[in-house]
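Could you have a look at this structure, given as structure tokens, before my questions?
Moving on, here comes chain A:
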Amino acid sequence: MADTASSDGFVVFDRVQKSYDGETLVVKDLNLSVARGEFLTMLGPSGSGKTTCLMMLAGFETATHGDILLGGQPINNIPPHKRGIGMVFQNYALFPHMTVAENLAFPLEVRKMGKSEREAKVKRALDMVQMGDFGGRRPAQLSGGQQQRIALSRALVFEPELVLMDEPLGALDKQLRERMQFEITRLAHELGITTVYVTHDQTEALTMSDNVAVFDDGRIQQLAPPDQLYEKPENSFVAQFIGENNTLEGVVTEISGDTCIVKLDDGEILDATPINVSKVGDRTQVSIRPERVEYNKDRLQEGAHTLKAEVLEFIYMGDIFRTRLRVAGNDEFVIKTRNAPDQDRLMPGQQIEIGWLPSDCRALDA
Partner candidate 1 sequence: MKLVKTLLASSALTVTAGAVSAQDMANEMTLVSWGGAYQASQVKAYVEPYLEMYPEVSVTWDESSAEAVAKLRAMNEAGNVTWDLVDAVASDAMRLCDEGLAIELEHDEVLEPAPDGTPASEDFGDLLVSDCFVPQIVYSTTFGYRTDLIGDEAPTSVCDVFDLEKFPGKRALQKRPIDNMEWALYCDGVEKDAIYDTLGTDEGVNQALDKLATIKDQVVWWTAGAETPQLLADGEVVMGSTYNGRLFSAIAEQDQPIEMLWDMQSFDLDGWVVPAGLPEDRKARVMHFLKFATDTQRLADQAKFISYGPARKSSAPLVGQHAELGIEMAPHMPTDPANSGNVHIYDYEWWADNRDDLNAKFEAWLAR
Partner candidate 2 sequence: MSDMTDTGGPVLAADGTPLKRSLRKALRRQKMRALLLIAPLLIFVLVSFIMPIGDMLYRSVENKIVSQTLPRSTQALSSWDADSGELPSEAVFAAMAADLKEAAEQKIHTRVGSRLNYENPGMSSVFRTSGRKAKKFDLENGGPWKEQLIEINEDWADTDVWRTIKTYSPPVTAGYFLNAVDMRVGPDGAEMRPERERIYMNLLKRTLWMSLLITFSCIVLAYPVAWLLANLPTRKANLLMILVLLPFWTSLLVRTSAWKILLQQQGVINDVLVWIGLVDDNARLIIINNQFGTIVAMTHILLPFMILPMYSVMQTIPPSYVRAAKSLGATDWTAFWRVYFPQTIPGIGAGSILVFILAIGYYITPALVGGTKGTFISNQIAFHISTSLNWGLASALGAILLAVVLVLYWAYDKIVGIDNVKLG
């Protein structure tokens, strides 16, 4: 949790609130610090406040309360065109009446840059995204991926220190999206710019970012590097939102240090790691990642907790098997196992015993 923003960040949100109608807050007490050169992703479902935060940073929305600082300077009263922030829009927002080269030259022109310098920079920016031959075309003559690259290079051509991206890959197909993810992170790191990236796609967030801020209900639910976010979700929203997750509901019956005992609603007893349960009697959602569940007795590790399960469905997915089980009254319990030569293939109706390590089993808020 980022309760207080460190004041030495390059981009700092300090107790920022935003309301459109004066009745409800769409951003509630936001504190966030982004270091210079960091790639930060704001991830969350739609309506969670992430885009509003980006728009406040860009200057298209004003904060109702609190300060936004850029390089230590409050920018609340600086108009967008003086902030010097590059931005890539969801629909690219390439000016349809200008050629690609004119689009790229636009930010340089409004900065009164000389013609020869301008042309050199435009050429370099086009080469940077491997689009050197496309300067004379109109945006409508380019494919989605090409438009995306142009939008990216236009946001970078005037060498901003901070680039904002608002779901820039939303309109691309899967393959292209993956290539662009790679390209964007490569460019960002090569150029050493600070990037704030907004998406609702968790894969994008996990693969691209240095840090991910998970938004929900106007708040940051967790701010962490991708691996921590996945492996150590701090509340059940994050656990559910990031990756696939199995939940079992119950009540905490015992807590001692870094273990606790949970009595599930159907009477089963589990060992788990307490994350945000504080006392005996709290209701909890116990979270276990599907790939951390094992049913092959030989592979079960020492100290693993075991439970009875019934196979409901077995899906062959090539690299993995995906099996749906009934566990402790939950019909949606999913496990994933690697397609190894010695791996059993389960049959629906089969009764098995499954198990996992208590450290992989996190007792979160209900």
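Candidate selection criterion: all candidates are chains of the complex that A comes from, given by their letters.
The criterion applied here is as follows: contacts are C-beta pairs under 8 Å (C-beta built on N, C-alpha and C of every residue); 3 or more make two chains touch, one makes a residue touch a chain; residues count from 1.
Keep in mind the model is a prediction, meaning the values are calculated, not measured.
For chain A, the touching partner in this complex, chosen from 1 or 2, is 2. Taken together, the chain A residues at the contact with candidate 2 in this complex read 58-60, 79-87, 89-91, 93, 95-97, 106-107, 110-111, 154-155, 158, 164.
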